[in-house]
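In this view, the complex is presented without one of its protein chains, the others remaining in place.
Letters A and B mark the chains in the order given here, with residues in each chain numbered from 1 onward.
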């Protein structure tokens, strides 16, 4: 019950991020609603399909659609609000990331996956929506680029998967997992942490690696 | 039987649209065949996977492949024909849209979904192929942009899903659903109707919203 509430809360926040990007791209009202829905439920749908849980929760349960539609309408009617609260949204987005990752890992463990692959599936659950949002608007997915985003999701999912696999107490494991992943994401966001990149022997244009315009 | 014929008819018309886009993008014969197949069957495959119907009809039944391949070969050998019949193709595409949406909604209702989510799945069935076609050729999906396309699919799917859920007579509901969605799509196409866009507080370049080059 609590987990479902958190799941819907994460859905709302991810839907806001999708809707904000759709509005920025000048999509119409329906495009905004669709991108809000895609950004918020794609991760969970991929998780459920891979686990053989059909129809996926986000397709069978109308509340996911309602929450995503509400976020889309807010973004459509009050685009200024989203810009004004970008700080809090980053916080809530990081919260959603952590809890989606934990939730995905639990569902995968329950379906019989080993803890390593349950952690991977938890991460996919948390980042799938952002990937769908970016692919649909034809951008290289943000999670593939330099911010520590997928790593934070993996940390949350791995703590949850291995902690519960070794039968540590439920709530401490789940809370630790969610808090650590969320904190890592926020620290990376505010301090600009990023992972190292490969040192290419040379670049085609002769510019040193990492030159901003290389990243498009 | 009739529904299967209409399904294959819709498949053919969606395959033509995929093949025409592939030819325009200078893909080779096989690329044209693949894009014709992807554009015509992706929606139905997504629907079946989400409902747990595996293998999906379009994978288990060779006729979908045959119809898509025929459309691809026509588009390859006679690209001029497609350009010449773009008016009728828009009509048939709208027909395919309506019947795919109805078909998807029926299949979802049969699988036990509630009527709201059956309507959503019917819409996904009708627009999935166009999304796959556009993503594979790296364009922002047409359905996310300003034409009333997904809305028409949703209208068809919703009438079918709620009508049959409340046990109204089968054929009147199905025909009304298909005709209304198709008509809405055609009216929007020929009269240039579109949904409103969000009013952004300001744009990065200082241009008023809706300036053509902003939409890329």
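Here is the rule we go by: a residue touches a chain if its C-beta (ideal position, glycine included) is under 8 Å from a C-beta of that chain, and two chains touch if they have at least 3 such contacts.
For clarity, every value in this text was computed on a predicted model and none was experimentally measured.
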* Structure fact -> Across A:16, A:33, A:120 or A:161, the one contacting the chain not displayed is A:120
* Structure fact -> Answer key for A:77, A:144 or A:175 versus the chain not shown reads A:144
* To do: Could you please point out the subunit B residues that touch the chain left off the display?
  => 22-32, 34-35, 45, 49, 52, 54-56, 59-62, 65, 75-77, 79-80, 83, 135-138
* Structure fact -> In the full complex, subunit A touches the hidden chain through residues 49-52, 111, 113-114, 116-117, 120-121, 131, 135, 138-141, 143-146, 148, 150-151, 194-201, 209-210, 214-215
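Keep in mind that, in the parts below, only the chains that are shown with their structure count from here on.
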* Structure fact -> Separation of the C-alpha centres, subunit A versus subunit B, in whole Å, is 28
